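Quick notes on the structure that follows.
For this view, one protein chain was removed and the others were kept in their places.
Now for chain A:
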Amino acid sequence: MSINDELIWQQLNGQFCSFKAKVQTQNFCRNEMNVTGLCNKSACPLANSRYATIREIDGRCYLMVKTIERAHLPSRLWQKIRLPRNYAAALSKVTEELEHFPKYLQHRNKQRLTRIHQYLMRMRKLALRSRPTLTTVKKKVERREDRKEVKALAAAKLSKSIEAELLQRLKQGTYGDIYNFESTAWNEALDKEQQAQEESEDEDEEELREMIEYCEQSESEDEIEDVADRLSEPVVPVKKRKAPSSRARVAIEYDDEDSEAEAEPVAAMAF
């Protein structure tokens, strides 16, 4: 403690200090070397030629020590001692370095070290956690997307495409034998019949032709009469003879599709 310190403090306290921040209850200090942040004589980094503080620079702690022997070299005024990352090791290093310093500074520096370690830990934790961020909603883009959505909905023809898809599934046999539609079988039967009819017509014609040939060859009148009788009978199309009297006779068979559906589980369809 030199007389110089006393002079400086009187000047700063009584006159003016650019680091001083006055509030109603007390004065604070804005100097980054201040160990407590309070404006009083023992904590003032300017009015103490023997001083120590702890600073955090880029996540690392440094012990800054100022001694009276360095007072003549402002650029080397502060000795910068890097503290270990480990809290306990850093604390013992501070104890060791500040062995002959006033008790007040030793105590305050340790407190400051603890505080810095706590906030660094908290910072790391917060950095890991994702927090909600506010983002801008671009109105113009939103408006454009809304407009496109309306158009896409119109182009989708939802009910039509859903109906088509369901019918497709019905046709594929996804629903197994839940549905028993006559019309499918009915239409199939009709088609088959048509084929059969065409074939039988061909056969009829052939038969007729044979008979006529036969008539031409035979000489017996009876036979000719017989044939004439047969010919005079209307050639009833097979269709009419076979016309189904009741639809109940028609059984639905999805043989092919069914076997496929069984082979492949329905679940595969749903995906």
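The rule we apply is simple: a contact is a pair of C-beta atoms (placed from the backbone, for glycine too) under 8 Å apart; a residue touches a chain by one contact, two chains touch by 3 or more; residues count from 1.
To be clear about the criterion, contacts and distances are computed from a predicted model.
Per its UniProt entry, the chain excluded from the display bears the name "Brix domain-containing protein", taken from "Glutamyl-tRNA(Gln) amidotransferase subunit A, mitochondrial", "Ras-related protein Rab-14", "Glycosylphosphatidylinositol anchor biosynthesis protein 11" or "Brix domain-containing protein". In the complete complex, the hidden chain is touched by one of A:Gln15, A:Ser75 or A:Ser130, namely A:Ser130. Across A:Gln26, A:Asn40, A:Thr95 or A:Ser161, the residue that sits in touch with the chain not pictured is A:Ser161. The chain not shown here touches chain A at positions 128-130, 137, 141, 145-146, 148-149, 151-153, 155-156, 158-159, 161-163, 165-167, 169-170, 174-176, 178-179, 181-184, 186-187, 190, 265-268, 270-271.
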